[in-house]
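Only one protein chain is missing from this complex, and each of the others stays in its spot.
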Amino acid sequence: MSLTESFRRRTAPQLHVGNKFRSLPKSARWSIGAIIIAACYFTPYWPDVPVLGWIVDTPGTSFENVLTDQIMMFILVALGLNVVVGFAGLLDLGYVGFYAVGAYTTAVMTSGQFSWPWIAAMPLSILMAMIAGVVLGTPTLRLRGDYLAIVTLGFGEIIRITANNSDWLGGPRGINKIARPPSFGPFEFSVLNAKPYWYLGFTVILIVIFVLTRLENSRVGRAWAAVREDEDAAELMGVNTFKFKLWAFAIGAAIGGLAGALYASKVGFVNPDNFQLQLSILFLAAVVLGGTGSMYGVIMGGILVAWIPERFRGFDTRRYFVFGVVLVLVMVFRPQGIIPRRTAAAGISGKEESE
Amino acid sequence: MRDWLIYRTFWDLTVSGVALGLIYALVALGYTMVYGVLRLINFAHSEIFMVGTFGVLISLTQVFGINLFEDGEYPYRSGIVLVLILLGSTVAAMVVSGAGAVVLERTAYRPLRGAGDTFGAVVLAFLTGLIASFLFTDSMMTNLMIAAVITGPLAVVYVRIFRKGRQAPRLAFLISAIGASMAMAEAVATWGPDERVVYKTPRVLEKKVLFNFFGADVRIDYVIVAFGAILMMTALLLFVNRTRLGRGIRAVAQDAETARILGVNVNSVILVTFLLGGAMAGGAAMMFTLVYDQTRFNIGFLLGVKSFTAAVLGGIGNIKGALLGGIVLGLAENYGSSIFGGQWKDVIAFIVLLVVLMFRPTGILGESLGKARV
Partner (left out) sequence: MKKSNLLRAGAVLVSLSFVVTACGGSDDAASDTTAPAATTCESPVASIALQFPETGDAANLGAPMLKGATLAINEFNAANPDACVTLKTFDTQGDPAKAPGVAQSVIDDATILGLIGPGFSGESLAALPLYDEAGLATITGSATNATIQDQGFKVFHRILANDAVQGPAVAKYIAETLKPASVGIIDDASDYGKGLADAVKAAAGKSVVATDSIDPKAADFSAAVSKMKDANPEVIFFGGYYGEAAKLSTQLRDAGVESTLVFGDGVKDQAGYADAAGPAAEGALIACPCKDGSADFAAAWQAANNEVPGTYGAEYYDAANVLLNIIKAGAKDRAAVLAAVKAYDAPGITKQIKFTANGEATEASTIYMYKVTDGKITYVADIK
């Protein structure tokens, strides 16, 4: 019995907005949703809107690119990592490894000797990341809690170091001339126009949200919740915990690989330094800051973690100090995250996870 | 076989591997003790080590007034002066690290346990005021003044919130620790006199070769590291096993709730645990600067990851496990680098960890701070 377990557990303060929204008639919910989605598609134009623009715009760097290169990636990655950490309750400190596998797969396949189109390389990136998830998960998922954390951390580092020391992956020099997605209709993926990446990326994010929502409310989701709340009890009840944990790893990894494929194509260049251990930690910070297990929470977390340091460029060298203090403050005053998980969604009890 | 590099340099690698491993082990103690008591990774422990190295630097250059070089040569000292300088700097490092650990626990951890107090509220309020003040001015003096003015009223608000607090989920502790470590490292990087560059520490100890061990030179700094580390660990073991407070630590590690009911002041036990872990990190900081003569704002991160790996390898929560894990990791890194090349060092370290955990899922010696014996 550890100290953390023995303390009284707290229930998250409910956000009344969410409940009110759910009590609206279906048509109203649909139209509000549609308006929000439409507004999000126009995010690249937000800096031009009065007041809103003053809040969101990033001085010293282009908001459009911050949106596509960082915010978009962090949202996707946070959604993927949330499957592992939030849904299945597995602490993963090496998630950047899957992101790297996805990015490198796209990089290798679309540049140099292979020259595949991006659209063909992307599914392969997802597949490779998924395979990496299974390969890592099979031997390690029998480990509990923090043992898993340090092993996954090691995995992330192994991927980076291997890329750094493999000539066919470009070594430390990395890979450039990575293909862009094909143009569709009026949207051309060009160097000076990042907007189409957002339209593509946001669509991908919507699809991921849709799939994950379905998954969370399915048998798989309930099994994850059981594993998260009490693994031994779940095992006794006949849940094949290993299988479901492996699923969580594979699905999380696939989303990470997808984000990596988008990243490689957008920036057009990858090298091992892009996949440092610190990035894994920022990914995890995004998930927990936003609200572990809460889909909209982790999206918010991803946005904030990517956006705050860019918004704070005015603080110069002090901005990571500010970022660190903000992390502590948010955790101290909102330990469940900015938008906490709805406890009912766990389907088991009002208890918050302690493991 | 005799032609193999590993064979020819085996004892060399062993000596330096053990020295590095002992430093890992001392830092690992901080992870392991906090883990034993709180069941959480004290992610900011690496920065506790880092501030300790700066404690050594300040002690050597400011308190003892030693320059980096004297006429282009190392500022060697000898005899009783040397002993005093080394002991003084060790104490300085332990004080700085210990104090850092205590501030960390009361600011970034205790509020999350729902037991936040005035001290943590004041520190957090001050930090809030400080980052708010960056808005108005870049002058540090003005920033500090604004922060000081805001601290009072804001701390009152924070304390009131703390009073209502309850236990936070475990991941919140992790992120709070990550935030704290980022803030500590960046504070040193931003406001240290040399900012982000490497700080050299004066070398007061001439690194003479003391004796030859199967053809490997054993230098005096390695011997001091070995003796110091063993001494500190023995002291820690005795403290945990023989004293009243140590019994409190074991009780809380075993079952915090029962310990609380039986009258153990859980919060002060946790504080002592952090203090001890910090002091060990301070000792490690002294050994580190003794061997490598330098420090930097980000020096803790990688060493912290390695030390945590060492703690897990030996069995996290287990003091002897930290020692064993540190040495195994230090040796594995050295032998592995020699066989496969230095660029694969970390890969080897993590593969060793993975293999050990496959066969012994709770580390070589298993978890144990609370269980039966230490």
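In this document, chain identifiers A and B correspond to the written order of the chains, with residue numbering beginning at 1 in each.
We adopt the following convention: a contact is a pair of C-beta atoms (placed from the backbone, for glycine too) under 8 Å apart; a residue touches a chain by one contact, two chains touch by 3 or more.
Computed from a predicted structure; not experimentally measured.
Chemist: What are the shown chains that the omitted chain is in contact with?
Modeler: A, B
Chemist: Write down which of A:223, A:322 or A:339 is the residue touching the left-out chain.
Modeler: A:322
Chemist: From the list A:43, A:65 or A:294, pick the residue that touches the absent chain.
Modeler: In the complete complex, the chain left out is touched by residue A:65.
Chemist: What is the set of subunit A residues that contact the non-displayed chain in the whole complex?
Modeler: So the residues of subunit A touching the unseen chain are 13, 54-55, 58-62, 64-66, 69-70, 164-165, 171-174, 176-177, 190-192, 194, 263, 266-271, 273-274, 308, 310-317, 319-320, 322, 326, 329-330, 333-334.
Chemist: Name every residue on subunit B in touch with the hidden partner chain.
Modeler: The missing chain touches subunit B at positions 5, 8-9, 12-13, 16-17, 20, 68-69, 72-74, 128, 131-132, 134-136, 154, 157-158, 160-161, 164, 189, 195-198, 200, 207, 209, 217, 219, 288, 291-294, 298-299, 301-303, 333-334, 337-338, 341-343, 345-346.
Throughout what follows, only the chains that are shown with their structure count from here on.
Chemist: Can you check how far apart subunit A and subunit B are, centre to centre, with Cα atoms defining each centre and the answer in Å?
Modeler: Chain centroid spacing, subunit A to subunit B, equals 31 Å.
Chemist: Of all residues in subunit A, which touch subunit B in the complex?
Modeler: 1-10, 85, 91, 139-140, 142-144, 146-147, 149-151, 153-155, 157-158, 161-162, 164-165, 277-278, 281, 284-285, 288-289, 292, 315, 317-318, 320-329, 331-333, 335-337, 352-355
Chemist: Help me check something: in the complex, which residues belonging to subunit B touch subunit A?
Modeler: Answer in residue numbers: 35, 37-41, 107-108, 111-114, 116, 124, 127-128, 130-131, 134, 161, 166-176, 178-184, 186-187, 189-190, 195, 252, 255-258, 266, 301, 305, 308-309, 312, 316, 343-344, 346-347, 349-351, 353-354, 357-358, 361-362.
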